[in-house]
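Here the complex is missing one protein chain, while the rest keep their positions.
Naming follows writing order (A and B), and every chain is counted from residue 1.
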Amino acid sequence: MGMSPLARLALRAPVPVFAAIGPGRQADVERLLARRGLRRALTPRDAAVLLLAGDLPPDAMEPLGRVHDQVPRPRRILRWTDRTETGDAVADRLATAWRGLCGGEDGDDDLQPDAPSNAWRGVGPHGQGGTGMMGGTPYGRPMAMTGLDIRDGLQLDRYTARLGPFAPMLPPGLVLELTLQGDVICDAGVVCPPFAQPADADAPVLCSARMLALLGLEDAARRVIRGGRPGALWLRGAVPRGLGRIEGGGDARERLAGYLAGTPAALAVPPLPELLSGLEWAEAMLVLASLPPSSILRATRLREAA
Amino acid sequence: MTDLIVSLLAAFAAWTGWRVFRVDSMVRASFSLMLSFVAVGGIGVVLSAPYIGIATIFMMAVEMMVMAIFMVMFMMNPAGLNPMVMVHQHRISIAAGLLAATGLGVAILSTPLPSNPVPAEAPVVAQLGHELLGPSMLIFETAGVTLLATMIGAVILSSRRGRFGAADEGARPPGLDPGGPPAGRRPESGGGHHHHGGHS
Partner (left out) sequence: MIAGLVLAVLATLAFGALLAVALDGRLAILAAQGARQRVETEAPDRLNRDLAPAWYLALAAIGLSVVPFAEGAALIDSPVGIVVWGSCEALIVVTVFLHGWSPNAPFPLIGAYRYAAIGLPVLLPSMFVLIAAALPAESLSFVAIVDSQRELWNVIRQPLGLPLFCIVALALTLRGPMDYADAADIATGTSAEESGPARVLWDIARAAMLVSVSAIAATVFLGGPLGPVLPGPVWLWLKIAGLMALFVLGGRRIARTTPSRMLSILWVILLPLSFLHLAISGVLAL
């Protein structure tokens, strides 16, 4: 093989995988990506292989296409739809795909046309479609517009965006419409509830690993999933006291302590908008990670029924 | 050599200063201004004022960072898409600019500038320190503490959250006995009447 030393070194890198998790496969994927030789990319830009686990509902196919096209070339999409296929087999397939990409294979083409999904509505004095220098919806995206600040009553810009269904910090399938001021969540709405996951996704090990990853302890999270100890300092203390307190379920810090001790949590979670509004981004993600996926699903379904 | 470096830095300062008004975003404008000040700081270093020159760079970096934060806070636009114009009131500003430039130019050209080179081995930093913490100490310390107190006061006044509840809910004095009714009356809306609490 006529590979350069750099390419040979690259071959030894863990496979950068961005996971698009479908219904029922969250636990499988999380356990798979904690293996040695695989690395969970937190953004599609950092990945080379897009792992699609499970059967996606039709309305998730368009976001999947967008995520796929954000993975830099050369890239490969791998489907893990067969439930009986073991983690070992998938890990092998990922490694093979990675070897192919490092060896100069071309990889997949775009799934979607490289064109804006909405029309550019270039009106107004500066062409962005708003009035003055603010607002407007160029390419269908609302631009920031000032609004009342929920903390100090100042007039600050509000930025509204949809997140999900494959954002790695949210439960798979959950699409939120968030209005942000800086990183403070002013308004949250559930556009799509998360995909249903079997009880395995509520395992204390996986719940604690999700929180550890948000606390910047990627390695500790992997160690915990593989059955080891986190081996890190200031775990519970790093979670602010009283954050995400739920009646009968304690706060996020107590839940983390419970997960680390191996106790699962079963909670009656209030509707997400109520839970998340007013929190800062990092706090909100920590609160979401501290809840078992099944109770988040129940909370969003409750809201739909209401 | 010194002349060449100073003129280059001065040209860079003027160019980045001009860019402040030509770019289309507040963040770009802030950091153009910062570069302009960095060049001025560099001139200070070349002209044997290392402390003042480098402290200028340090302070301007921090100040422009704070300014850019406020820009993003009030206009949460990342780099592009919502371009903005940095100049307003063209006629007045052209007149003001011409006036200021002429005035400063005349002042500089008509002033007999001293030529008093600092000897290379002079301990300029130590001399500056002795001046700042010697005869001028009272002035500098008073100004510094006043500025600090003003900043803290402004932050406290503008914050809604406080030790005794939200700022826009009106003052409510504590009870005379624990849990009792508030001492004094609740302030009337719009009333300029000062009521001394304690005898309800």
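Here, contacts are C-beta pairs under 8 Å (C-beta built on N, C-alpha and C of every residue); 3 or more make two chains touch, one makes a residue touch a chain.
None of the values given here were measured: they were computed from a predicted structure.
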Identify the residue among A:L78, A:L111, A:M169 or A:A196 that touches the chain left out of the display. A:M169
Out of A:L94, A:I225 or A:M285, which residue would touch the omitted chain in the full complex? A:M285
Just name the one of A:L52, A:A91, A:L156 or A:A213 that touches the chain not displayed here. A:A213
Hey, which of A:A91, A:L156, A:A203 or A:V239 is the one touching the hidden chain? A:V239
In terms of residues, what is the contact footprint of the unshown chain on subunit B? 25, 27-28, 31, 34, 50-51, 54-55, 57-58, 61-62, 64-66, 68-69, 72, 76, 78-81, 123-125
Provide the residue numbers of subunit A that touch the chain removed from this figure. 6-7, 9-14, 16, 39, 42-43, 45-46, 48, 70, 72-74, 102, 159, 161, 167-169, 180, 182-183, 212-220, 231-235, 237-240, 243, 280-283, 285-286
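Quick note on the criterion: only the chains that are shown with their structure count from here on.
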Roughly how far is subunit A from subunit B, centre to centre by C-alpha average, rounded to an integer in Å? 40
Please output the residues of subunit A touching subunit B within their complex, sorted ascending. 126-128, 130, 133-134, 136, 138, 143-144, 146, 151-159, 180-182
Can you check the complex and tell me which residues of subunit B touch subunit A? 72-77, 81-85, 158-161, 168
